[in-house]
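The structure under discussion appears below in the form of structure tokens.
With one protein chain withheld, the remaining protein chains of the complex are depicted in position.
We call the chains A, B and C, going by the order they appear; numbering starts again at 1 in every chain.
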Amino acid sequence: MTLMELSMYPIDKGESLSKYVAKLLDVINASGLAYTLGPMGTVIEGEWDEVVALLTRCHETLTPLSNRIIANVKFDSRKDAVNRLDGKVNSVKEKMKGPTRHQAD
Amino acid sequence: MTLMELSMYPIDKGESLSKYVAKLLDVINASGLAYTLGPMGTVIEGEWDEVVALLTRCHETLTPLSNRIIANVKFDSRKDAVNRLDGKVNSVKEKMKGPTRHQAD
Amino acid sequence: MTLMELSMYPIDKGESLSKYVAKLLDVINASGLAYTLGPMGTVIEGEWDEVVALLTRCHETLTPLSNRIIANVKFDSRKDAVNRLDGKVNSVKEKMKGPTRHQAD
Partner (left out) sequence: MTLMELSMYPIDKGESLSKYVAKLLDVINASGLAYTLGPMGTVIEGEWDEVVALLTRCHETLTPLSNRIIANVKFDSRKDAVNRLDGKVNSVKEKMKGPTRHQAD
């Protein structure tokens, strides 16, 4: 299975990007794949061909709206590993002392 | 304020990395900065100098343990914006139709 | 046209990765697309579908060799722009005072 972290946005539309990210999230949600939205990107879990096909659909969604699109994508493919969206966080959680999330002091 | 997404790991220690990520999370937790652990990286919020000092502490933590360390770091600095760890996700959430998180079908 | 910067490697094969990068470069070279190898990744220029198909071929090349593959990929798609592999560097070169490359003092 592959985890794909996607951060894709137009750079000719000013500093507020949430409108474009929301459009992509609707495309990601329609795929049926597992995903989680974070503050710096969305992580999606699927077979390689599924996540790459979704990457292309995201690019096609922004293409009519922007002249220049940037995407930063990280892939992590591991054999014989499933449910890694939760599994990776849980595996770290077991080994650390503090919480996985902390509000500022 | 700056959001820093950190993914740092040794590449000479085999495929299981959660032990090293947990060590870094303990360092991140000790900083007192707001953070959230995700499946592909940890996002930390602070002033530029705070997050960069933390990046260096993370690197110093792994240096005695590994011969080769890789880090992928994304920064997003925005003036007059605070509590962006939750704020960015909430801003997208308001504009999208589906949920911010979805288990596989 | 799209520029794709690709950095893909196994993380279960120890710290020396050049053997695997060389295999991917042979796959990239066979594509006929323009590319340039740099110290932190290879940049390839082509239509979106061409560069993404090449990304998949690179992943297929490493899959039989490794249990866990990491890829960091940056895309930059700009309409009505061609020959950007040289063009982007030249555009910066015209505006800067020093050289585009410098050996350590």
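Keep this in mind: a residue touches a chain if its C-beta (ideal position, glycine included) is under 8 Å from a C-beta of that chain, and two chains touch if they have at least 3 such contacts.
The shown structure was predicted, so the numbers you read here are calculated from the model rather than taken from an experiment.
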Next item on the list: With the missing chain put back, which residues of chain A would touch it? List them for me.
Entry: 9, 11-12, 14-15, 17, 67-68, 72
Notebook entry, point to check: Tell me, which residues in chain B touch the chain that this view leaves out?
Noted result: 8, 48-49, 52, 55-56, 59, 63, 67-80
Margin query: Counting contacts across the full complex, list the positions on chain C that touch the omitted chain.
Written below: 3, 5, 7, 15, 18-19, 21-22, 25-26, 29-30, 32-41, 43, 45-46, 72, 74, 76, 78, 84-86, 88-89, 91-105
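To be clear about the criterion, only the chains that are shown with their structure count from here on.
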Margin query: Suppose you list every residue number at the chain A-chain C interface; are over half of them used by both chains (same) or under half (different)?
Written below: same
Notebook entry, point to check: At what distance in angstrom does the C-alpha mean of chain C lie from that of chain B?
Noted result: 25
Next item on the list: Starting from the mean Cα coordinates of chain A and chain B, work out the distance between those two points in Å.
Entry: 14
Note to self: Rounded to a whole Å, what is the gap between the Cα centroids of chain A and chain C?
What the structure shows: 21
Notebook entry, point to check: So which stretches of chain C touch two or more other chains?
Noted result: 67-68, 72
